[in-house]
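Structure record follows, encoded as structure tokens.
This view holds just a subset of the chains, kept in their places.
Read from first to last, the chains carry the letters A, B and C; within each, the first residue is number 1.
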Amino acid sequence: MSRHDGRRADQLRPFRFTPHIAPNATGSVLASCGRTQVICAVTVQEGVPRWMKEQGVTGGWVTAEYSMLPYSTLERKQRDITKGRIDGRSQEIQRLIGRSLRAVVNLEALGARTLNVDCDVLAADGGTRTTAITGTWLALRLACNMLLESGRCTVDPLAQQLGAISVGVVSHAPPPGISAAQQPGAGNQVVLDLDYVEDKDAAVDMNVVMNGAGEFIEVQATGEEATFSRSQLDALLSRAEAGIRTIFELQTAALAAFPPHPQGMQSLPPVPPPRR
Amino acid sequence: MSRHDGRRADQLRPFRFTPHIAPNATGSVLASCGRTQVICAVTVQEGVPRWMKEQGVTGGWVTAEYSMLPYSTLERKQRDITKGRIDGRSQEIQRLIGRSLRAVVNLEALGARTLNVDCDVLAADGGTRTTAITGTWLALRLACNMLLESGRCTVDPLAQQLGAISVGVVSHAPPPGISAAQQPGAGNQVVLDLDYVEDKDAAVDMNVVMNGAGEFIEVQATGEEATFSRSQLDALLSRAEAGIRTIFELQTAALAAFPPHPQGMQSLPPVPPPRR
Amino acid sequence: MSRHDGRRADQLRPFRFTPHIAPNATGSVLASCGRTQVICAVTVQEGVPRWMKEQGVTGGWVTAEYSMLPYSTLERKQRDITKGRIDGRSQEIQRLIGRSLRAVVNLEALGARTLNVDCDVLAADGGTRTTAITGTWLALRLACNMLLESGRCTVDPLAQQLGAISVGVVSHAPPPGISAAQQPGAGNQVVLDLDYVEDKDAAVDMNVVMNGAGEFIEVQATGEEATFSRSQLDALLSRAEAGIRTIFELQTAALAAFPPHPQGMQSLPPVPPPRR
């Protein structure tokens, strides 16, 4: 059974990575996956959060913020500051992004610096969180290159590759109390990289984050509309693993083709003189 | 290798469920899992959120709030209202609880009512979110009994049993970029129902929510300190499945022993007269 | 004339004090007065608020927070963080609790420590603020015992006993501009320890806080529905004094029967090393 946009069940949408989209950031990429577009920007800040100093934790830190620009959805989305509180879904996603990045960053090699990661969704068509993680890895790669070239870091702080994708069981929602597992047939297809139309009606939705060694960093599977069996979970994981392997190749190819940063070292903050 | 508290790797902490802890709620339970204690309370409200009416969605709704009481941790935790913003972790957890409950509630059978679920942690020693879900199912059972007995519902709105548990890979954190999979030996044990001491140092932490039919509702695995392999994921899932089966038995036994609600029908709101 | 629940005008509701309800607090008590239940918890924090250091004030500090859990009322009450602002009534009550406690604590003997008092109402049926004060004294007694036993304090910081009760003039509200004093007869009865039903219709409502020496700490009399004469004020004070004397006996009896703290010294924070 083919998908509404003609893709095979195991087929990714087209990816595109435009570097230096935010020239004042240390590293930035506009990551597109089909019609989804996310600005991924990394800015370096000398110094670490107060809690690290208070608790005597050495090394650096990575923190992430995720936000949907108001015009990223077909129906305009109010800004958080207008509503007066940060969106619950955004907060959940930015915690996921932060954890995923810290799993591939060597915080000791980073030194007493903070990498601020910002992911702003320019256009939302499903898969914004995984596109954000995939794109951020490239922005982080650009920023870490700058840290290495400037001599601020001598060991590469970015220890591993990182990618993410969504998979799902697509079907019409079964009645409450009936699991997707009991609904056989074409309606219950395990598909890779759901767009908004698929995601909205998916029985099961799963986001997977992996590192370059093929190991898992995060697995989040949700069955609000339906439950899922162990064998479905296995099929979802396999499809996600294959998808992320392709993503790693796309990232590598994109990186090789990036031009140098137009402003270069200017986007790094000055190093404060050492305290005597 | 035995655990710091003498448990086997596949052993739950002792569970206890005290009903009617909040007598003005429609259904409530104090759920204890070892030294972790969570007040789980369900209050029924006639009517549904505005967005359901605006979008023409029929049936009822279930919403959840999760909060840690300031004295639930050994170091006092500021109230959200003092900090002026809801805690990110709390928000993530209450979204998880809400989704899990909606997966076992028959919203049509509930009718145009809202079940407000509140989970307040009285003592935190690891596993608060899974204890909250496990305890809330009992509180929900009590509340739905009240809805059935009062004639407000004729079909049971609680379609399935629900339980949750945490599992983890316990080890000392490997260096960044080195996965837990590469750290063989006794340090990498898959354990059931982590307490705070184990959770703090776990390489991998996973929360699993299942229904009474043995199917998954949520699977969330996180490896901030280390990554995990597909085989570790399988071992974690199996351990969690076995643990939740035991939890279902404990819930059923507890329910059979509950005394009647001391205030009974008083805890239900009056039904408004029908609009002509 | 007997009251709706059969009590005499000078009769308290049954009191019950359950210790160690919040085992991670230094001292805690679940205080019940009839159907009203309040969790009273004291956590010790080394150090004092910034303003004390800035103003050079020596000794310790006591601060209190009061909150109604959302399921404490028959109609669910929104959390403060959901409304985005702390409830005015709660703020007024927690200021009253804080002042009352400071009147019986020897802040010099406490040393440079803060006693954080939290009162969370589990079930509300009138008299929550006075039950909170009465119960908190017991929690404070438990916490101060721990401070003495651990050697942190050598002089008992809790200098006096403390109790509180409400009294009121119960009648049907007279028309505006007509005082309760002008409404003779059985409708104008001075009663002790009002429950919700009585409180809602009371012409005059008064809260009294006293110390073990029989002296007043706070007297707050309010006649929103009606005014009151000097002789009514006298009758209210006498009834309250008698009630609080009984409460002192109940507190003393309860304290004698409390088992030791299940976690003991663990609930005290580590003492920081002295600054050289």
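Heads up, the rule we're going with is that a contact is a pair of C-beta atoms (placed from the backbone, for glycine too) under 8 Å apart; a residue touches a chain by one contact, two chains touch by 3 or more.
Since we're looking at a predicted model, the values are computed, not measured.
The complex is a homo-oligomer: 3 chains are shown here, and the full assembly described by the structure file contains 6 identical copies.
FYI, only the chains that are shown with their structure count from here on.
In terms of which chains touch, the assembly is arranged as an unbranched chain of neighbours.
With centres computed from CA atoms alone, B is the chain lying nearest the middle of all the protein shown.
Distance from the chain A centre to the chain B centre is 27 Å, each centre being the mean of its Cα atoms. Distance from the chain B centre to the chain C centre is 33 Å, each centre being the mean of its Cα atoms. Here the spacing of chain A and chain C, counted between their Cα centres, is 50 Å. In chain C, no residue reaches two or more other chains under the touch definition.
Partner chain A is touched in their complex by these residues of chain B: 85-86, 88-89, 91-92, 95, 99, 102-108, 159-160, 176-177, 179, 181, 211, 213, 215-224, 226-230, 233, 237, 241. Residues of chain C touching chain B in their complex: 21-25, 28, 35, 37, 39, 41, 43, 45, 65, 67, 69-76, 79-82, 85-86, 116, 118, 120, 122-124, 263, 266-267, 269.
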